[in-house]
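Next up is a structure, given as structure tokens.
Note that this complex is displayed minus one protein chain, with the remaining chains in position.
So that you can tell them apart, the chains are marked A and B in the order they are listed, and the count of residues begins at 1 in each.
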Amino acid sequence: MLSQQILNGLVTGSVYALFSLGFTLIFGVQKLLNFAHGATFMAGAFIAYYCTISGMPFLLAIGLSMVATGVIGIVVDLVAFRPLRKRGNAEFPALVSSIGVDLVLISIAQQVSKTQVLNFPFGTFPVKFFNFLGLRISLLQIVILATVAVLVVLLIFYLKKTSFGRQVRAVATNERAAALLGVNVQSVFLQTFFIAGALAGLAGVLIGLLFNSMQFLMGEPYMLRAFVVVVIGGLGSVPGAIVASLMLGVMQSLTVAYLPSGLTDAIIFTLLFIVLLIRPNGLFGDANAVAGGTRQ
Amino acid sequence: MKLLKLGMSVAAFSAVMASSTLAMADEYKIVVLQSLTGGAAFIGKHVADGAVMAADELNEKGFFGAGNSLVYEVADDATDRTQTLSLITRLAADDKVLLVMGPTSGSVALAGANVANERAFPVLTTTNSMEVVENGPWSFILTQPADVTIPYLADFTAQTLGAKSCAIIGVKDNEAYVALQRKYEELIQAQGVSLASVDGVALADSDFSALATKIATSDQDCVFIGTPAAQAANMVIQLRQAGLDPSIPILGHNAFASPAFIEKGGAAVENVYLIGAWVPGGDDEFSQAFAANFQAKTGVSADEWHAVGYSGMQVIANAIKDAVAAGKVTREGVRDALGAQTDIPVVIGEGTYSYDEHRVPRFGMKVMQVKDGAFTVVEQ
Partner (left out) sequence: MINLYYAYQPIIDFFLLSVGFGYSQQIALRAGVFSIATAGFAAIGAYAVAILVTKTGFPIVGAVVLGMVIAGGAGLVLSLPLARLRGAFQAIATLAFVQIVISLLLFAEDFTGGALGITGIPRVVNTGVLIFIVAFVMYVMWSIGRTGLGRIFDALRQEESVAASLGVNIGRYHAFAFILSGAIGGLFGGLQSLYVFQIEPHNFGFAFMVNVLTVVILGGRTTLLGPIMGAAIMAILPELARPLAEYRPAVNGVILILVITFLPNGVGDEIVFWFRRRRHAAAAANRVKVKEAKNAVTSS
């Protein structure tokens, strides 16, 4: 059972990674917490669902949902963050306004779904199981692991090797200097929000598919998990977020399997607390995200 | 008039009032206050829809005698204690309102009961919590407490299935579900069935992969799931996907008796046992007629909560009629008549609804099984 539970945890953790990457990317670039990220994730699942039941091929539905959640990301930036950035010292106000966006998205989803739990129709994705070295793994789990791996590699390549990636890192390091060097900061923000939104949207679809359940509040627990991931991984650190997500997924599986039920959340958040105390920069944190630094 | 001024979202139903303003006609006014929105909307909205249909039918039939009618308004408790407290306080101040059918569930219902008892105002809450009844003489419950319903399932587990050890999966963050699960544990243990494991999930959870693997790889000869229907369907799917032995029976309480369970669970929920007060489609003349009419009127197939709302309104109407007959069309008269209702024909359970001497509702339960994608009564 142990290896099977680790596998379960890795699959869940890989989706956490997809979700947390966008969150940590926004923090890395803007130093702001985007509380609407959970609702964006939920929106991704919802949009793909409604596209699928209206007869659209599933792959097209996923593509459309990623574009739509990318746009939602941009809207979040334009509505909730940009006006506050102009004024400076946006850290707390941005938290509040992104909670506002979160509530609006959740409320719309609540009305659209009439508070029902939705699930993709049977047969949206073939249910097929493989037995391998005593492990039971589904085709869907394999596809999810592969998709996340490919996307993560692409994202890292994009950030490290392309000119856009260099601009992103320049803005993350020093926004003003980057602007002086001719980087279009606003456009970098919009692009990171688009990428973050699209990744969250895809994560929503995958979770909806994996656990056949989508409802308007589904983003909240993942949002709380993302906090844990980014703190443990180091706010703004991409490799940290990936490692921390996988760790969290496995840990969660194991606590459910071996500890009294109901303690999982307490353990996870206590861990977050301890990491914050001992290593405020996260276990894998880079020097860019200094917890003790002065406010912007 | 006060009510209208207070602006509850009921404009649509005032038409009923307008059509029944015949001279000398008596109007008996009640308010259906249910969770039309918020967390308990999946119960409250359906109860309200069923109740409204029953009231309209009774008025059409001239149940209260020529010209007389039941006038109702539908209001929303929003699954919110604050809003409910102020709404009931205000309704209590309107002398015309004889009774409130609601609020729906949980702490909202209990808070409603408290105000009702403070203000001597009868409320019939949808919940099955005995605390509402114990709160005072003015607060009633519409559905049967776990003490009444769960024995049907526990006896079936221990006697009919002959199970020796059960894995229990419950919801840890909803009091009503926790209470049902506790009762089940207690009753099967009393009959010599041991608990192989007890796990709790949150209502918002959907990732049961770790839990499913744990149960699929453990030893037990029955699995009890105490969650709402859609979540339970999902849980069964994940249990099957994790490789749970298909010969191990899965059982659930009356929350499963919803079309959503089969719709969401598909082939995976085949053979699952459950108890329910409502057999979808109906199982006698009255309930089959209700199912057909409801489908025709709303385009939705009636579920357990629609049927409960419909049945609840039958009980209320009979209580009011009795109060009228006794010449006491007052809140007190209605309260006394309500608590004295016995053998009222309803569409749920074993077909008749009674309050016993402790004001505990009794209408029975049926053990059912999913067969070929439909609930069928298990003959014992």
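In this section, contacts are C-beta pairs under 8 Å (C-beta built on N, C-alpha and C of every residue); 3 or more make two chains touch, one makes a residue touch a chain.
Remember, it's a predicted structure, so these values are computed and weren't measured experimentally.
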Which of A:L60, A:V96 or A:L181 contacts the chain that the document leaves out:
A:V96
Which of A:A17, A:A80 or A:V148 touches the missing chain? It is A:A80
Quick one: say which of A:V67, A:I156 or A:L276 touches the chain that got left out.
A:L276
Using the touch rule from the top, list residues of chain A that touch the missing partner.
27, 31-33, 79-80, 83-84, 87, 91-93, 95-97, 99-104, 106-108, 110-111, 220, 224, 227-228, 231, 235, 260, 262-266, 269-270, 272-273, 276-277, 280, 291-295
Residues in chain B touching the chain absent from view:
7-9, 37, 76, 78, 81-83, 85-86, 89-90, 93, 107, 110-111, 114-115, 131, 171-175, 178-179
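Everything below uses one rule, namely that only the chains that are shown with their structure count from here on.
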If you average the CA atoms of chain A and of chain B, how far apart do the two points sit, in angstrom?
38
Using the touch definition up top, name the residues of chain B that touch chain A in the complex.
37, 39, 41-42, 172, 198-202, 204-211, 213-214, 217, 230-231, 234, 237-238, 241-243, 260, 264, 266-267
Per the touch rule, the chain A residues reaching chain B in their complex are 1, 4-5, 8-9, 11-12, 114-117, 119, 122, 127, 129, 136, 138, 207, 210-215, 217-218, 220-221, 252-254, 256-257, 261-262
